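For this depiction, one protein chain was excluded, whereas all remaining protein chains were kept in their positions.
Letters A and B mark the chains in the order given here, with residues in each chain numbered from 1 onward.
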Amino acid sequence: MKQKLAVPVLLFALLAVVMTLVQFEVIDLYIQTIILFIGINIIISSSLNLVNGHMGEFSCGHAGFIAVGAYVSSVLSVALFAQDRIFGAPLLPPQYTVYAFPVILVIGGLAAAFAGLLVALPSFRTRGDYLAIITIAANYIIITVIINIDKIGGARGFMGMKRVVFAMEDTAAIPWMVLWVFLFTILSIIAIRRFVSSTYGKGIIAIQQDEVAAEIMSVNTNKMKLIAFMLSSGLAGIAGGLYAHVIGYVNPKSFDILKSTEALVMVYLGGMGSITGSILSAVLFTLLLELLRPLQIIKWIVIPLLLIILMQFRPEGIMGNRELVDIFPKLKKFYRFK
Amino acid sequence: MLQTFVQNILNALQWGSFYSLIALGYTLVYGVLLLINFAHGDVVMVGAYIAFFIASLLLGHYSFFPHALPGGVALVLTIILTMILTAAVGVSLERIAYRPLRRKGAHRLYVVITALMCGLILENGNLALLGASRKKFPEMVDKVVYNLGPISVTNLKIAVILAALLVFILLQFIVTRTKIGMAMRAISYDKFAVPLMGIPIDTVIVFTFILGSSMAGLAGILFALSYPILDPYMGLSIGWKAFIAAVVGGIGDIRGAFAGGFILGFVEIMVVAFFPSSYRDLFSFTILLLILTIRPTGLFGVPKTTKI
Partner (left out) sequence: MKKIFSAFLFLLLTLALAVPGLAKSKIIRIGFNIPLTGEIPKVGESSKYAAEMLKADINGKGGLQVGSEKYLLEFIYEDNESKAESAVAVAQKLIDRNKVLAIIGPNSSKQAVPAGEIADMNQTPMISPWSTNPDTTKDRPWVFRAAFLDPFQGPVAVDFAMEQFKAHKAAVLYALANDYSKGLAEIFKNDWEKKNGKGSVVAFESYGDKDQDFSAQLTTIIAAKPDFIFLPNNYNEVALIVKQAHDLGWKGPFMGSDAWGSAELMTLCGKDCIGQYFSTHYAAAGATGATKEFIDRYQAKYGYVPDDVAALTWDATRLVLQAIQDAGKLTGNVRKDRKAIRDAMANIKSFAGITGNMKFDDQGDPIKCAVVVRINDKGEFVFTKSVCP
């Protein structure tokens, strides 16, 4: 009993505490924004870790899928719920936002998952650094397509999502974005964790170890790759949808190759194939970026330097491929990790 | 129409030469260490800046050395000094950041991330040191525009194309015909057996970095001569694209990098010439994706056989 409930209770308590703090304005909007960014970055890094860590591929175009999710969910939510000069009057009354928003996010995720096919299909035949190029190219292609669609703003970007968030808050005055980011972060982590620790999902770890051997041991490698890529890009799409609604504005340039490299850094900082590592590194990286802001230009020398030094001491990232329970075995009492 | 086409072929040759020069640097290091040296584009940037300071010095732009050398002499000296100094930058990156990681047996992707970080440090270190003002590269040679009817070529364009060709021939010769080239290929073939054969592995790796980075220095100076505006982020985009070019050609192969660079240059220029230019990246990357789908290991890459 203790074993089963500990983590859910803990998470629920954390959510309750954060929500109350935000609700009664104990923590200001700045801290709130950072908390939201942390949640989004956790989804981004752990979803990329699925492909780069667990499966051992080198995908460097994650931002492309974030962009797809961000745009699809933004366009949907604005078209459905906000007065907009492109889509005209809202199609649904604002009370429905609360129910429709998670659905919209999931649709954005699905769209991103399909964009993931762009990478998944070539991955059947090629891997390693050749696949890396395909992912970079996919990132460029997605950005160029968005820039060329004037309907959704092109290079000017797309906005109006804040109105949808306000509509939710008008329906019930609680910090909805905190709730959604929290829920979707937890759901993504559960999804990834259950996937990689299931017998079925172990196939992708087999691919990482030795693709040919995995194939011989009756792992359907093509199918596993397809699922892993689509799951990873789908979750990235959900992160994109959340990002778009937190910022209230999306611009194709926000999802260029630099965003992808940020995701890469988070994955390898945390450790390949470690979910807790990804979470930890997303938290650390986001906080570090905010805290060092006063250093201005020097910040972007200090952060890479810190990372290089860290790599020298821990050449396998913070956690390596271990999880938290491997380091603190006592935690097993509360929760069975694998 | 035909004139435009011929003119565009010349444009593509010049632009492709830069991709080739930079892709050669990527592929050299990759061929030996299987390391994607993402800092390479920024080493090119550093090369351009070094060339800028040396050229300004030699042309007498600084008060403490007021002896202006004639353009031709200054150019030759600048090229040599830039290549040496840029090679030093490349080698120190290897010594400080990559080698310790390699010794520790880190996963190679961690070395790649370290390279990315080194690139960031080079860019932002430059920005912090020299400020945000862009630099104008001095005109070292008088530009001559040759007009062959409606087609125009500058002497610089011809020099760039020739330089790319020469570098390719030189590297191809070193890698395939010399003893050290053989050692380089041997390391990429089997890193563990090579030291047993009495080949000094570190020396060979340092030599590779010297070769690759001095080519980056050359690319930097030629780039600065052709596009004479320097800023700290100039190596970023061309670096990524040159990496793509190297892979399309078949990474690790000198001929592949050379061909890949020109292919990317031609595709980019021709897409702009015949399609709406706003679709350039879409078309050119789709074409590259198709090439990789048809030949999954690039044009010159050989599929690796894996032993089980």
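Observations on the structure shown:
What we mean here is this: contacts are C-beta pairs under 8 Å (C-beta built on N, C-alpha and C of every residue); 3 or more make two chains touch, one makes a residue touch a chain.
Computed from a predicted structure; not experimentally measured.
Where chain A meets the omitted chain, the residues involved are 28-31, 33-34, 37, 147, 154-157, 159, 162, 243, 247-254, 256, 284, 287-291, 293, 296-297, 299-300, 327. Considering the complete assembly, chain B touches the hidden chain via residues 3-4, 7-8, 11-12, 14-15, 18, 124, 127, 131-134, 136, 143, 145, 147, 150, 152, 154, 157, 223, 227-229, 231-234, 236-238, 268-270, 272-273, 276-278, 280-281.
The rule is simple: only the chains that are shown with their structure count from here on.
The mean-CA centres of chain A and chain B are about 34 angstrom from one another, to the nearest whole unit.
Listing the residues of chain A that touch chain B in their complex gives 52, 58, 122, 125-126, 129-130, 132-134, 136-138, 140-141, 143-145, 147-148, 210-213, 216, 257, 261, 264-265, 268-269, 272, 297-298, 300-301, 303-305, 307-308, 311-312, 315-317.
For chain B in complex with chain A, the residues that touch the partner chain are 30, 36, 97, 100-101, 104-107, 109-110, 112-114, 116-118, 120-121, 123-125, 127-128, 240, 243-244, 247-248, 251, 278-282, 285-286, 288-289, 292-293, 296-298, 301, 306, 308.
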